[in-house]
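Here the complex is missing a single protein chain, while all its other protein chains stay put.
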Amino acid sequence: MANSRQESGFQIRRIWSDERARSALFQILVVLGLALLVAFFVANTMANLQARGMEPGFGFLQDPAFFEINQNLIEYASTSTFGRALVVGLLNTLLVSAAGIISATVIGFLAGVFRLSNNWLVGRLIGVYVEFTRNVPVLLQIIFWWSILTGLPKVADSLSIGNSLFLNNRGVRMPAPILENGFGWVALAFLLGVFASYLVGRWARRRHMATGQPFPMLWVGLGLVVLPPLLLFVALGQPLDWDIPEKTRFNFRGGFNITPELVALWWALTTYTGAFISEIVRAGILSVSKGQSEAAHALGLRPGLTMRKIIIPQALRVIIPPLTSQYLNLTKNSSLAIAIGYQDLVSIGNTVLNQSGQAIEVVGIWMVVYLSLSLGTSAFMNWYNSHIALVER
Amino acid sequence: MKSVKYFAAAIVAAATIGGASISHAATLDDVRAAGALKCGINTGLPGFAYTDDSGNWTGFDAAFCRAVAAAVFGDGNKVQFVNLTGANRFPALASGEIDLLSRNTTWTFSRDVDLAFTFVGVNYYDGQGFIGRKSLGVKSAKELDGASVCIQTGTTTELNLADFFRVNNIKFEPVPIETNEEARVAYLADRCDVYTTDASGLAATKTTFENADAHMVFPEIISKEPLGPLVRQGDDQWADVARWTLNVLINAEEYGVTQANVAEMAKGTNNPEINRMLGSEGSLGEMLGLQKDWAANVIKAVGNYGEIFDRFLGPNTALALDRGQNALYTKGGLLYAPPMR
Partner (left out) sequence: MTTSPFFRQPNDMLPERAPPVAMSGIIGWLRANLFSGWLNTGLTLLALYALWLIIPGLLNWAFFDADFAGTDRFACTGTGACWAWFDQRIDQFLYGFYPDEQTWRVNLALFLILPALAPILFDKMPGAKQLRWFSLAFPFVATFLLIGGFGLEEVPTNKFGGFMLNVTVGLAGIVLSLPIGIVLALGRRSKMPIVRTLSVAFIEVFRGVPLITLLFVAAILLPIFLPSSFSLDLVVRVIVVVTAFASAYMAEVIRGGLQAIPRGQYEAAQALGLGYWRMMGLIILPQALKISIPGIVNTFIGLFKDTTLVIVIGLFDVLNIGRTMISNPDWLGLAVETQVFISLFFFVVCFSMSRYSVYLEQRLDTSKH
C-alpha cells in the first residue's frame, strides 16, 4: 500500500470494513475465548482433583477388577484387569448393536412395505405398532420386555427342543460347537467357496448385461459354498463336536447361553428402531413416482419383482441417509442396557468407575468409543450411499 | 463465541437460581448460612431410606440426617435430602453438593484414605449374606457351585462375592442388577438362585415376599460391612459434630434417655453423665460450636439409637430385624460410644 504512516487511523477502519480482516479478527477472538474457557475448566479440575487427592491417569486400567461379568466374548475372570473388563463391555455393546441393526432393518423394511399394502387390517395394525413404539420411551420398553422374559418357565420346567436346546427365564441355552483338529481346512474351503461364487457372480452379471443370457447363479453359488466344505468335512472324519448343555443342580452347564437381558435389550431396540425405519422406508417408497411402478407393470413385471427391482433401488437413495442416523441411535440406545443389567460398555464402565473412582477417565473412554463408533458407521453408510447412488446421465 | 457466552451466562444464571453456595473448610458455618443440612441418602431402600405416602423421606439413614440437623439447628426438619445412587454418592460429597453422606455406606480403608473422606463411626454393623429358596436344599453358600447369583453392581458386595467364589474355587453366573427392588423382582422371578447383599437388606427383602417361609437366609456371612455416615476429610469440627451426634444417640440409649423423657431429664438428673450430655452441666455444646441443648434437641427430634432402630428396622416393623451385633455392648452387641466428658 502506498499511503502509510499518517493514515494509520484510517487503516484500522479499513481493516474493520475489510471482510477478510474482520473475519480473521473474529476467529482469533473465538479461539482466545475458547482457550480461556478450556483453561478455566482445566485449572478447576486440577485444583479439585488435588484437593480430593485423586490422581488422573489411565494406570488403573492395569489394576485387577475383582468383579465378575456374566457375558464375556473373550477370556475374562475376576482377576483380569479393569481394561479387559471394559473391552468385554465394548464387545457386548457391539454384539447387541450389530444384532439390533440387522433385525431392525428387516423388521423396518417389512413393516414399511406392508403398511403400504392394500390390506386394510394389516396396514392399520402395523400403524398401531409403529405409533405406539415410537411414542413411548425406549427405556420403558426395555424394562417391559425384560419383565416379560423373566416370566418364562423356570429352570426346572425349561422348554426343550431335542433335549439339547433349552428355553427358560435365564435365557436360551444351546449346544456349542467344539472345533477339533482339521476344522480349519473346512473353514478355509468355505471361505474359498464364498470368494469363488463372488467371482462367478460378477462374471455372470456381466454376461447377463452383455448378452441377456441368464445364469442359474443361486444354485451354482450354493454349490460352490456348501459342497467343497461338506466333502472335506466328511473326508476329514467330521472334526466337530457339540458341547450339549446338561442340567445341574441349579442351572444348565455347558453349551452357551443367551441371557434374557441380551434378548430383552435386543428385542426392544429392534422393535423401537424398526418402527422408525418403517416410517423412513414408507416415505422412501412413496417418494418414487407412481409412473415407475406403472411402467414396470406395463413391462409385465410382477408386483414383487417391481418392488425389488424398480421401487426399492430408487427408494434407497432417499432411505439411506436417515437410516444411517437410526443405526447410530440404536447403537447409542444400547447404552440403556444399564437399566436391566446387560453388561455393556456403559454398565461395566459404571462399575469400574465405582470401584476405581476414576470418573474422568471412564467417562472419557465412553465418549471416545461412542464417537468412534458413530463416525465409523457414518463413514461406512456414506460410502454405501455413494455406491448405490444413481449415476446421473 | 456467542454460544460460549450464552453458555457461560446460562450457567451463572442457573447457579444463582439454583442456590450457589460457597464451600470451604468451615462446613458448619456453611450449613448454618444455608439454613438446612444437605444430606445424601439412598434413592430407596426399605427401612433405611424410603418415602411415605405424602412423599417425605424417612428411614434409618434419613433419621441420622435429621439428628445432625437437630444438633445444628435445634430442628430436625431442616434437612434437604439429596438422593444418590451408588455411582454419584462419593462425587456428590467430595464436590460439596452434600454436607453429610448417610447412605448405608461400608467403611473401608480405601474410601477412608484414598477417596479422602472421614467416617464418623458405625451406625449399623452388617455383613454380606445370601438368601435362597429352601427347596434348593442348600445348607451353605459353599454348595452354590454353578448357581446364578443376583448382585447389586458397583458395591463392595460385588467384590466380596467374586472373592468368595474364587477362594472357594467354585463358579457362579452373576446377574448384575442396579437396585434392591429390581434384584427382588429378579430373584422372585427365579432369574437367579440366590440373592446376595447386606444381611439387613436380605431381611428387609425377605419380609416383602408373599411366602417368606419358603426362603432362607444362609448362615454364612462372607464379609464385614460396617455401615456409617461420612463427611469430607479436612474439616475436623464438622466431623466432630457428626461423630458426637452419633455418640449421643448411642449414649442416650445406654443412659435411658428417650424422646419421651428427654425434656424432663434435660432439667437435670442425678446422673452427671446425662447432665453433661443434655447440657444442664458443663459446656460440651459450646466446645462443638453448638447450642448448650444440642444433644437434647437431637433426642427430641429422633429419639435415641434404640428408638430409631425399633421405629424403622425393629421387630414391630416389616423388616423385623434383631438387634444382634447392633445391641449395646452392655447387652452383648458392638455399640460402644465414648463417654461424654
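Order of writing sets the chain letters: A and B. Residues in each chain are counted from 1.
Keep in mind that, in the parts below, contacts are C-beta pairs under 8 Å (C-beta built on N, C-alpha and C of every residue); 3 or more make two chains touch, one makes a residue touch a chain.
If you're wondering where the values come from, they're calculated on a predicted model, not measured in any experiment.
Residue-wise, the contact with the chain that is not shown comes from A:Q27, picked out of A:Q27, A:T248 or A:N382. Across A:N169, A:S197, A:N333 or A:T351, the residue that sits in touch with the chain not pictured is A:N333. Of the candidate positions A:T45, A:Q62 or A:N163, contact with the hidden chain is made by A:T45. Interface note for the absent chain: among B:V82, B:A162 or B:A239, the touching residue is B:V82. Contact with the chain not shown here comes from a single listed residue; of A:T81, A:Q314, A:S356 or A:S374, that residue is A:S374. Mapped onto subunit A, the interface with the missing chain covers residues 23, 26-27, 30-31, 34, 41, 44-45, 47-49, 51, 114, 117-122, 125, 131-132, 134-140, 143-144, 147, 328, 332-333, 335-336, 338-339, 346, 350, 353, 359-360, 363, 366-367, 370-371, 374-375. Even with one chain removed from view, subunit B keeps its contact list with that chain: residues 1-3, 6-7, 10-11, 14-15, 17-24, 43-44, 46, 50-51, 53-56, 80-85, 87-88, 91-92, 94-97, 179-181, 184-185, 188, 207-208, 318.
In this text, only the chains that are shown with their structure count from here on.
With centres set at the average Cα position, the gap from subunit A to subunit B is 42 Å. Within the complex, the subunit A residues that touch subunit B are 26, 29-30, 33-34, 37, 48, 52-53, 66-70, 78-79, 147, 150-151, 154-155, 169-170, 248-251, 253, 260, 338-341, 343, 347, 350-351, 353-355, 357, 359.
Across the complex, subunit B meets subunit A through its residues 1, 4-5, 8, 86-87, 90-91, 94-95, 114-116, 136, 144-148, 153-155, 158-159, 161-163, 165-166, 172-178, 182, 185-186, 189-193.
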